[in-house]
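So the structure is just underneath, and the comments pick up after that.
Removed from the display is one protein chain of the complex; every other protein chain stays in position.
So, chain A:
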């Protein structure tokens, strides 16, 4: 999901996550939902694996099951070695990987990623893209990725929707690949056709 600032992306995520009730009386039927936010939001006073296991505290899983599920997911994000460390000793990318593990450990029906790579440097972001693709081939969850990076959307998504003023103003399948897709998306975001070699970024 793409959209400029203030077009309702975050509000939609918060409604889907159950953090705010929609104003309209329509009933929203939610399955299990997990969220990875822009910031890792780890509890600094819980060790890395306990942070992941925290997502299972509301379930019937026994402490032993919670721990082994958490360690399994940490292995998938290549952080099994840091399971007993404190979150404040992690780098930004590592902390965000723990947050991804915490979101996936519940095996949610819907995984919401609210600009989870926005705070990371370009190289770490590419590593995270690869990780998300790898996790997706293994877990096969429905993922709603919110971003304002058009290239990130094209790289990761099956379908791209553009949100403006709280409404979907464009929806495009990413495959089969079309050379004009990027310009179409940028146009829907209100960014003019890319002139010259400069890469316009949505504001």
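What we mean here is this: a residue touches a chain if its C-beta (ideal position, glycine included) is under 8 Å from a C-beta of that chain, and two chains touch if they have at least 3 such contacts; residues count from 1.
Throughout what follows, contacts and distances are computed from a predicted model.
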Requested in this report: Quick one: find the hidden chain's UniProt protein name among "Heptaprenyl diphosphate synthase component I", "PTS galactitol transporter subunit IIB", "PRC-barrel domain-containing protein" or "Sulfonate transport system permease protein".
Outcome: "Sulfonate transport system permease protein"
Report summary line: Across A:9, A:82 or A:106, the one contacting the chain not displayed is A:106
**Report entry** Residue touching the undisplayed chain, where the options are A:12, A:33 or A:69
**Finding:** A:33
Report task. Considering the whole complex rather than only what is displayed, give the residues of chain A touching the chain that is not shown. Result -> 17-19, 33-35, 37, 39, 41, 43-46, 54-59, 86-89, 106
